[in-house]
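Yeah, one chain of the complex is gone here, protein chain that is, but the others are all in their spots.
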Amino acid sequence: MSQVRAATDDDNDRVDPARPLLELTGATVRFGEETALDAVDFRMFPGEVHSLMGENGAGKSTLVKAITGALTMEAGILRLEGQQVTFATPHDAQVAGISTVYQEIELLPNVSVAENIALGRESRRFGLIDWRGMRRNAAAALHELGLDIDPASILGTHPVAVQQLVAIARAISTDLKVLVLDEPTSSLDLNEVAELFRVIRELKTRGVAILFVSHFLDQVYEICDRVTVLRDGRLVGEYKTSDLLRMDLVQKMLGHNVSAYRASPGGGAPEGDGPVFFSARGITAAPGIADADLDLAEGEVLGLAGLLGSGRTPLARALTGVDRLQSGTIRLEQRDENLANPRRAMTLGVVYSPEDRRADGIVGHLSVQENITLSVQSQRGVMRRISTARQRELAASWVEALDIRPPDLDKPAGQLSGGNQQKLLLARLLAVSPRVLVLDEPTRGIDVGAKVEIQNLVSELAGNGLSVVFVSAELEEVLRVGDRVAVLKDGRIIETVRSADVSVDQLLALVARPSVPEPEDERG
Amino acid sequence: MGVVKHRLFWPIAALLTLVVVNTLSRPQFIKVTVRDGQLYGALIDILRNSAPLMLVALGMTIVIATRGIDLSVGAVMAVSGAVALTIIHDSGNPDNLGTVVSAVVVALLVALVLGSWNGMLIAVLGIQPIIATLVLMLAGRGVALLITEGFITTVNSGPFEYIATGYLLILPFAFLISLTAILLIGAFERRTALGMLTEAVGINPEASRLAGVRSRGIIFSVYVVSGLMAGIAGIIYSSNIRAADANAAGLFIELYAILAVVLGGTSLQGGKFSIAGTVIGVLIIQTLNSTILFLGVPSAQSPVFFALVVVLVVIVQSPRVRQLGRRPRGATGSDGTADKPAKAEVGA
Partner (left out) sequence: MTTTETTETTRSSPKQADDRFINRHASLMPTFAALGVLVVLLVAAQLYFGDFVSPGNMSALLLDNAYLMVIAVGMTFVILTAGIDLSVGSVMAFTGILLASLLGRGMPAAVAVPVILLAGAVIGLLIGILVQYFDVQPFIASLAGLFLARGLAFVVSLKSIRVDDPSVLWLQSTRFQVGDWYITPTGIIALLAVGIGAFVLQYTRFGRTVYAIGGNEQSARLMGLKVARTKVFVYLVSGSLAGLAGLILTAYSGAGYPRNGIGTELDAIAAVVIGGTLLSGGRGYVLGSMIGVLVYGTIKTVISFLGAEQAWMQIIVGGLLLLFILIQRFIVSRSERRE
């Protein structure tokens, strides 16, 4: 990724850069006993991209909701272009010129692009829908952003990145003043991110103020002019990105020095010389992974790196029996095994922690205790029920070992924070005494403190002899945690390297390498 | 324990209220007499007449727990009755115990097959429960009609009639059948791990699968059980009217069964369920029915009352009304409920 390039004020001399377009003063929001925002000030300037940063629970989403009319503040004044405004609903905010593009693309997949852009304020003749006019206006809005999308096509037939751009086109078809982008790049690959940034820069020239909510530090530094840091509902400060170093930013978010990552005492497996414990050959599974080979020794951590869509998750799922193999073999301790489904894989000691822990991992309405004992119980079968006393004992020991908070065994798992939910998942998997642990994005969406906890835990487990496959989008993390890293691209492993041998930039170059006609499979 | 009290409190209270109201208006309501070593009385009638609904509702409870629904139970009842009666009718000696037993066994086997059919569509092919069971709801009655060739087959069979009208020890045989079912299913769900695993599957099927739960197996089996229950209910129904009426057997019973489950506190979203709650729900419905009949309302008109009950129950259980009863919860910074929102079983 390119280094820091701060936007200069020369970009927007059409609008007065000195006066904030949007200004929030003294914003206070309380939910029952809890104060989500405490007298926070926030401002956005026209033609600037402003990022909102902070850990989970810092108040970012609350602030965004306050600006976009999704909730009402206890105290605080919101000013748009100098005028005080109050929004009762997000629609009111939209009408006033504040539009939001949500992470889940809140559009309609079953109707046309044109309708998505226009619905709610579509052109009408005699009270009836004027289709031709609608298509014309949509084409104009798309053209303004330099997008080549067929207005008559159904939205659902386009990939997420395109749908997002349509959402932005919808936003600009009104008199747009402020655009809020909520985690816009989570599902995009490098090229799509570049396209999005191009559109953002185009909007900047029109004097639109953009709120960029994201936890990808690289991107924040690439596209944002300004950053506001929140911590525990309070404002820490507002800075220009050109003036603030990354470590300082992280420090302000956390409020303390991030504990340095400790490598595991045993240092994992000796460089590729240990006996191969778990290996896969020719793994092909639909969708998304073909002909993958890998080897794993006991106590070794193998990182899987690559862009979105490169096949990391399909590979992880194929290795653990979650998805069916179209072809390929898996060997465990020199013996071929058929991992037909997750249950069978678990019996053999191969377990998987899913990418989407909320949807596919946690059973939200069951308690912490039940979640932890779920796999152990399933392995024992229906008839041999674990006694309630033993269940509690088991759950309590894991809660303590992994420091799951709050340590309430009966709390519904869905109410835990992301980091604790991940630890809960780990407890469940570790309770069946696995030998191979495949973790898919275990630290995604988790605050920095918990991230490091989990990374340390992985290292400790490897030190105790567990083999780990660690999937992550963050290259630095993959390098830090993994003894070796397998790089994936377009559904294949293109290279496997030893972490000690490469830097982040070199790894990035590998990952970002344009597709070659015949990628060679190399083993590290 | 506190939770149990809370969950079953309202259903029990409702049932007791009904019983009290009835007793006040007709004191003989709670009178139970003994004759020839058999119990009689309005309460006994309720226990006996509730058997078909009880069986169907038990099956429906565990189906709903897996976030599913079984609309075909009425049709399965019709088929089961049709099969049994046709066998008895065509056998030439309807009073033979052996004939009756084999007819019942065959009918129940057919019901098991139909339940497995549902299970296959839903657990293996992944079709939505409401749609999959809708198919059998449609086609099943057609099959029953074909078996009875459009007629209402009647038989005179002592052993067969015993099922619905006979007594064992001092209690009606039909009631004992349903009691056995309650105890068996209740024991199986709670004494084994099946209860928790079923709840896990209902709350989040994919997460359960990844956690190593035999989701498919559990989902398949609840429909088989539901089919079997409906089969037994169909036998009892036919035994009661001594005929196989393919059109009327189990008509609308699925609706009453769902109502019973909901009255008992199990949520239609799936997940946590209560066998005891369903039992109380069935008794409430049966008592209400008895009340309506006693008031002289033609039974065909009774659905109006049940419509009101349904409306009342769902309104009371609705989030909007629940919010009136408690202070607004604060949203913490952490994730909310982590499950996929339970979409309406209907094509969502």
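Letters A and B mark the chains in the order given here, with residues in each chain numbered from 1 onward.
We adopt the following convention: a contact is a pair of C-beta atoms (placed from the backbone, for glycine too) under 8 Å apart; a residue touches a chain by one contact, two chains touch by 3 or more.
Keep in mind that what you see is a predicted model, and the values were worked out from it rather than measured.
**Q** Given that one chain is not shown, which residue among B:Ile12, B:Val113 or B:Val135 touches it?
**A** Going through B:Ile12, B:Val113 or B:Val135 one by one, B:Val135 is the residue touching the chain not shown.
**Q** Could you tell me which of A:Ala75, A:Ile129, A:Ala340 or A:Ala401 touches the chain that is not displayed?
**A** Of the candidates A:Ala75, A:Ile129, A:Ala340 or A:Ala401, A:Ile129 is in touch with the missing chain.
**Q** Of the residues A:Pro159, A:Gly237 or A:Gly465, I need the one that contacts the missing chain.
**A** Considering all chains, including the one not shown, the answer is A:Pro159.
**Q** Please output the residues of subunit A touching the missing chain, sorted low to high.
**A** With respect to the unshown chain, the touching residues of subunit A are 90-91, 94-95, 102, 106-112, 115, 119-122, 124, 127-129, 150, 152-154, 156-161, 187, 189, 191-192, 286-287, 308-309, 490-491, 514-515.
**Q** Take the complete complex as the reference. Which residues in subunit B touch the chain that isn't displayed?
**A** 69, 121, 125-128, 130-132, 134-146, 149-150, 246, 251, 255, 258, 262, 268, 298, 300-308, 310-311, 314-315, 318-321, 343-348
Heads up, the rule we're going with is that only the chains that are shown with their structure count from here on.
**Q** Return the distance between the CA-based centres of subunit A and subunit B, expressed in whole Å.
**A** Here the centre of subunit B sits 45 Å away from the centre of subunit A.
**Q** Hey, which residues of subunit A end up touching subunit B in the complex?
**A** So the residues of subunit A in touch with subunit B come to 30-34, 36, 56-59, 322, 341-343, 346, 352, 354, 357-366, 370, 374-375, 377-386, 412-418, 421, 428, 432.
**Q** Which bits of subunit B are touching subunit A when the two form their complex?
**A** Result: residues 191-194, 196-197, 199-200, 203-204, 206-214, 271-272, 327-340 of subunit B touch subunit A.
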